[in-house]
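What you see is the complex with one protein chain gone and the rest in place.
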Amino acid sequence: MINLTIDGKNVTVPRGTMLLEACRLAGADIPTLCYDPELKLAGSCRMCVVEVEGRRTLAASCVTPAEEGMVVQTESEEVVEARKVILELLLARHRLDCHVCEKDGNCRLQDYCYRYGVKDSRFKGEEPHFYKDDPNPFIERDYDKCIMCTKCVRACAEITGAFAINLKNRGHEVVISTAFDGGLKDSTCVFCGQCVMVCPVGALVSKVEKGRGRDYQTEKVRTICSYCGTGCTLELKVLNDQVVGVNSVRDERLSPVNRGALCVKGRFGWDFVNSKERLTQPLVRKDGELVPVSWDEALDYTASRLKEIKERWGAGSMAVFTSARTTNEENYLAQKLARAVIGTNNVDHCARL
Amino acid sequence: MTNSIKDLEEEAEVIFLIGTNTTENHPVIGYKIRQNVLKRGAKLIVADPRRIELADIAEIYLPFKPGTDIVLLNAMMNVIIKEDLLDEEFIEKRTEGFEELKATVKKYTPEMAEAICGVPAEEIVKAARLYAKADKAAICYSMGVTQHSKGTDNVFAIANLAMLTGNIGKPGSGVNPLRGQNNVQGACDMGGLPDVYTGYQKVEVEENRIKFEKAWGVKLPPEKGLTLTEIINEAVKGNIKAIYIIGENPMLSDPDSRHVEEALDNLEFLVVQDIFLTETALKADVVLPGASFAEKDGTFTNTERRVQRVRKAIKPRGNAKPDWQILCEVASRMGYPMRYDSPEEIFEEIRSLTPSYAGITYERIEKSGIQWPCPHTNHLGTPILHKETFTRGLGKFHPVEYREAAEMPDEEYPLILTTGRSLYHYHTGTMTRRVAAIDQHRPHNEVEINPRTAETYNIKDGDMIKLSTRRGSIKLKAKVTENIKEGIVFTTFHFGEAAANHLTNANSLDPVAKIPEFKLAAAKIEKI
Amino acid sequence: MGKSFEEIIAPFKDKKGGIIEAFHALQKEYNFIPQEALKETARIFRIPEAEAYGIATFYTHFSIEKRGKYIIRMCESAPCHVAGADKVLKALESYLGIKAGETTPDGKFTLELCECVGQCQATPVITINGEPELNVTPEKIPQILSKYE
Partner (left out) sequence: MKGEKRIILEYADKINPEKAEDYIKVGGYKGLEKARRMKPKKIIEEVKKSNLRGRGGAGFNTGMKWSFIPENAPIKYVVCNLDEGEPGTYKDRIICEKNAQALLEGMAICATAIGAEKGYIYCRGEYPYIVKLLNNAIKSAKEIGALEDFDIEVRMGAGAYVCGEETALIESIEGQRGEPRFKPPFPGVEGLWGMPTVVNNVETFACLPYILVNGAEWFASIGAPNYPGTKILTLTGDINNPTYFEVPTDYLLSDVIYELGGGIKSGRELKAVQVGGSSGAFIPKKNIDTPIDFDSMTKIGASLGSGAVFVLDETRDIVDIATRIAKFFKHESCGKCNPCREGTFRMYEMMTRINKGLGKPEDIENILVLSRVMQKASLCGLGQAAPIPIETSIKHFKSDYMAKLN
């Protein structure tokens, strides 16, 4: 174990612990942009810098191992100055349109500017010019808001393994890019949206969710994806009794199967719920046409016809197809209906199809 | 799955994937397998007629001919036995029937397998060694293995291979079917099968029947029922008169659509309960609007047997109702009062009747699901099955022999058609075709053709072609790709307007599971 | 240009990290890295295309755009700068009729700016296909370039 002092507090941590973790244990709220506990460390945004007594430079706490006897200041004058200047540098390359930004209220850059009172940038000059028009239906790539944390590149490689994007060029010209600058459609992208999940700003957003409600306006309901059998946890975003989006749940305790990772269907395929084609009324065939009727009529008709056929042809002439899409409870009731009510074991579903 | 999804990411050293295009059909599991290879150096063996994405990072890729799974698997076992790479202790203590297996696989030499499967003998030997020598080797499979007229035999062969090398009942190993639909595991667990009640309690066992009769307060039929494909066949014959279909679209999902249509048209009464007016619902006498997953509470059970909470986020659309409420109404109006205040109350009944679910409660799975079996409320669930013993005690080797598929290519239909899914769509497209973004991205069906096969027919990438089998034909775009072997074509069944199941064969069912042979039909193509 | 991309790359394919050498070899042949060649390199070194693209665009000696037969690099680092690099650059631009970053219409010369090339004993310096020309003055340019056919 290692003992060190952080903001005047004594902290003991296991060897190998990074300063970031140690600082958080000491109750210090360290801002980070490029840090993600599930991704390889980058150490590049430098927002998490802290002052370590006796060192010439500030230490990026996410990549600096705690050492015995260290004396650390997390909000010293130098640290605060560095963070402010970094924020100003980022603001200078960031198109500021928070009023129409999807991430307003859920943006790290905004949060930290607020926290450090950074209203404007002293370093404004050339405007951002990295926007990438990408005509895919899922992901908007507005690199005029990109802060180069590279989390998207790492998530693409280290969570999904699609390797669709990487860095192009160097220095100030560096930009996130597919091979040969093509659209995501022409790359190895599988539109899982893990990049959208990790983007701390509004550079990568879901086109499907755009304009339908900001994160803070929506209620979140944790549930399970309704597609394949993997059973990924996701969070539905709800506004005015409409599903308006899907969030990842990255906490393993709440999302044990996927830890936030999703596929294109899970992340972008929820909109069928709101489809105008949804059935909203029972239908009964009359004179060859399916026509809307009341529930009472539909249910009574169904019950009486089923009873009638049972009486005439026997329960063995009837069958129930239950569903691999509905809940356990509903499947239970469906087979109970077949067995206990109709009186047949002719119950099956599309397990094999 | 005998093991957990996490094992595939963090435990397995070798993963043998057969008949599963994991990155397209179980994408998140696909990511995990890939990360295991990239970060932990796990080795993959991929056996698939199509060059699936994961083949690119596989140690060994075996592009075998559709329908020859058993030859391939038996040949691997042949090598393992010959080279003494088996787990003697496991075979001795945990299994029975080894001698019979040994006798059966003896003739399946790698050379013989090469002739039938079309993959080099030395690759089969390498695969056998890689799998057998690993401390922790997992097998994953999916419909590519099961959707054959010998699907059950294929699964036996896989189980044989796992038991032969002791790769079951320990972390990172196991026989792991990856299940295709969100709650297909749950539907089976809940007794949505003709031969079992919940938790696989057989209907033909009197003790079980008495238990359920007592709980439900009625007499129950003692014989097992018909399977879905049998029901369709019986409906064609006129022996089935009424079907109540909940959230299924057999018009697209079942083999030989014309045959299905004939069956449905032949019924006296068809009820369809769904969230959309599907191809099947259009045939119904009554259509009952159900609720989507976002509109109701309940539980789903995933492929690793994890029971997880589904939560209501919004109200059902219009006058639609949660499916559980509709079922209660129908039952009650048929004279069997069925009343529950909530899905939780139903779940309580389920767990009182289902030993493997007995310890699971809504409260316990509020945060994170529990993997059954979970016999009591202090039990943490079971991430790995068969740790100490198999359900039946000793694991039994079921030696299986190769038989040709029901329908082999001939002069008129010289190609093999195999079917499946794509990443972007789901099952019959009922949901994904109604997601604007997804349908915009992948609006059409395609058929994959090897460049040399395409050349034979003078077909170029993007050409419209006619794909036919003895059942019918569909028109769709050709996708010329090296990812599929010569003489084989592949298409998906998501698209009503170019429905693969117009083409598939409903007459060749697996004798045990009654699963149709979706993965193999004789076919021909022509440019139009 | 008889060699295929694969043949050009082949000598480096078993070299760990040899992709940069492979890019050099491709450039030697083509003076830039054609898109198909870059794809081939990615395939042979078993890395994603996006990553190969990222590598090729990081280093200033590599170009993914077609360039001229002769690449003239004008050093403008501080020692050359004080020795009159800007005058040499202007002279080069007017002689060639192109701006820095451009290629002559006949495809013969590409003019690029660069940083120190390590020949600072004789500033200003230009290099032509890697060969340094020392103590360059505007007057010397026609004579220097006349050597290149």
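Think of it as A, B and C in the order they're written, each chain with its own count starting at 1.
In the analysis below, a contact is a pair of C-beta atoms (placed from the backbone, for glycine too) under 8 Å apart; a residue touches a chain by one contact, two chains touch by 3 or more.
Every value quoted in this text rests on a predicted model; they were computed, and no experiment measured them.
Looking at the complex as a whole, the chain kept out of the display touches A, C. Shown as candidates are A:D133, A:E173 or A:D287; the residue that touches the absent chain is A:E173. Listed residues A:I2, A:A92 or A:L239: the one in touch with the omitted chain is A:A92. Taking the whole complex into account, chain A touches the unshown chain at residues 41-47, 49, 57-58, 60, 63, 65, 78, 81-82, 85-86, 89-90, 92-93, 122-123, 125-126, 147-148, 167, 169-174. Within chain C, the residues in touch with the undisplayed chain are 16-21, 23-24, 45, 54-55, 58-62, 76-82, 114-123, 127, 130.
Rule of thumb we're sticking to: only the chains that are shown with their structure count from here on.
Pairwise, the chains sharing the most contacting C-beta pairs are A-B.
Measuring from the averaged C-alpha position of chain A to that of chain B gives a distance of 28 Å. Remark: chain B and chain C have CA centroids separated by 56 Å (rounded to whole angstrom).
Averaging Cα coordinates per chain places chain A and chain C 43 Å apart. On the side of chain A, the complex with chain B involves touching residues 136-138, 158-161, 185, 190-192, 207-208, 219, 221-233, 236, 238, 241-243, 253-258, 261-266, 268-273, 275, 277-285, 290, 295, 298-307, 309, 312-313, 315-353. By the touch rule above, chain C contacts chain A in their complex via residues 35, 38-39, 42, 48-54, 57-58, 64.
Looking at the complex, you find that chain A touches chain C at residues 163-170, 177-180, 187-188.
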